[in-house]
Each structure stands twice: as C-alpha cells, then as structure tokens.
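Only one protein chain is missing from this complex, and each of the others stays in its spot.
== chain A ==
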Amino acid sequence: MTFFLIVTLNGLTLAALYFLAASGFTLIFGLMRTVNMAHGALLLLGGYVGFEVARATGVWPLGILGGGLAAAFGGALIQFGILGRFQGDELRQTLASIAISIIMADLMLWYWGGITYQVALPDALAGGFKLPLLGVGYASIRLVLIAFAVVVGITLWLIIAKTRLGAIIRAGVDDREMLRALGFDVAKIFIIVFALGGLLAGMAGVVAASALSIAPGTDLQFLLSSLVVVIVGGMGSVGGAALGALLIGLAEQYGLAYAPTYGVVFTFAIMVFVLAVRPQGLLGRSET
C-alpha cells in the first residue's frame, strides 16, 4: 500500500511537470493554431538560464524567474521574427519551429555542453518531508513542485477567465478575424501569448532542473510529453492539459513500477484509445 501511494505521488510529481510544460504549449496552440515545436527548446533554455541565475545569485526563486523570463523573451522573439510572418499557414509555422528547435538545441549544446545540470536547492527544500499517515519521507521539492503546478494552473485559469487579457485571448480563440476587425492589434497579442507560453515553459524548465535534472535531450522529452498530453487532453484547453498530464504522468509511473519494460506503451495506448473514441481529445472542442 505504501508502495502504491509513493508511486502515486511520483505520478503526481511527473504530472505536475508535464502540466507546467504542456500548459504553455496548449495556450499558444489554442489561440494561434501554431504548433510550437520549439517549445521543448524554450523549456531547456529556461532551465539552463535558471541554473546560471541561481548559481550566480544563490536565490532559488530568482532562478525560476530568470529562466522564465529568458524563455519568455525567446518565445516572443520567435513569434516576432519568424513565425508571425506566416500567420495562418500552420504547416509552414510548424516546420519553421522545427528548424528553430534544431538550431537552438545545437547552440545550447555548444554553450552548455553535454553534461547534466541540476539547480542547487535552498536548504528549506533540500531535505525530505515526513508524510503524515504513511510515515515515510518524501522529497520536499517534489511536494513543492505539485503545489507550484496547482498555483500556476489556478493563476492561468484566473488570467484567462477573469482578466481583460484573458477575455481578449478567449475572443481570439473563438474568432480571430472578428477580434482584428474590432481594432485589436492581433499581432501584438500573439507575441504576448507566445511570451506567456515561453514563460511557462521556462519556469517548467527550471523546476525540472531542480526536481530532476536537465541535459541535451530534455527538450525533446518534454516536447513529446507536451504533445501527448495535449493530444489526450484536447488541443488548446488548459483544463485538458491538466487532465491529460494527470493521466499520462500517473500511467507512466504506474507502468514503470508495475510493468517496467512496457511503461511507454501504456502512454501510447492511452493516446491511441483517446484518438479512437474522441479524436479532438478529452476536453477539446471539435474542429468542425
């Protein structure tokens, strides 16, 4: 029983990370129909910058902020410089973002090398936390990570549901042309949303670098998990990203614990099953 609960907690930790990574991805997709294949590269960039900031200042939250801002700036730059030129031509945007992610991954490999980085944790988070009921220790950072994901999820929901920017984003999802006709600068809004997506990716990168570690290849790992999460949860829906992340994170950890050889196949089976019965994803809206 203890084992099962620990595996469940591990699954929740992973789900929290997947949600952080996928929320930015699905936000960008929801508004602009852009599949940002450079999302994983932005995440890794955030992780590296967060590592540098945390090492230079010694303050962990500053690392998260720095990594988030760096990736936000990177995301805005990508949308402003390249992807924004092909707005409406989704295939070309996707291919261009693949090219960008290849270049970014290679340049980051050049600068940071192939070694694994881990952000040093503040003393308060470095140890374990004795769980009530179970009576076993569990890494504090992982619990913080779960809490962080919940806070980010609620904040994101509040931004989208309650603020003016959120109203504009929702209007853009429903009818981009109408929004433009009402006199909103759609190009600027797109850049802001891209920056927001980058911010989420960058923070996820720093958190991943704290709770686990980052290395070349982390970018692809999170890009793929984001893809699967949004395919399962439904494209463009933040709630769907949360649901998808929960399903995939738990499935992966249970798979790893109870059927080690075929852990990946579980994830894949969930995706195929969802595609078969609900192609738009569990909480996604139908395209037609």
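Brief remarks follow.
The criterion applied here is as follows: contacts are C-beta pairs under 8 Å (C-beta built on N, C-alpha and C of every residue); 3 or more make two chains touch, one makes a residue touch a chain; residues count from 1.
Following the convention adopted for this analysis, contacts and distances are computed from a predicted model.
Chosen from "Phosphate transport system permease protein", "Radical SAM domain protein", "L-lactate dehydrogenase complex protein LldF" or "Amino acid/amide ABC transporter membrane protein 2, HAAT family", the protein name that UniProt gives for the omitted chain reads "Amino acid/amide ABC transporter membrane protein 2, HAAT family". Check A:Leu62, A:Leu121, A:Leu220 or A:Leu282 against the missing chain and you find that the one touching it is A:Leu220. Between the chain not shown and the residues A:Val35, A:Ala149 or A:Leu179, the one that touches is A:Val35.
The chain not shown here is touched by just one of A:Leu62, A:Leu95, A:Val136 or A:Ala257, and that residue is A:Leu95.
Along chain A, the points of touch with the absent chain fall at residues 33, 35, 82, 85, 90-92, 94-96, 98-100, 102-103, 105-107, 110, 220, 224, 227-228, 230-231, 235, 261-265, 267-268, 271-272, 275, 279.
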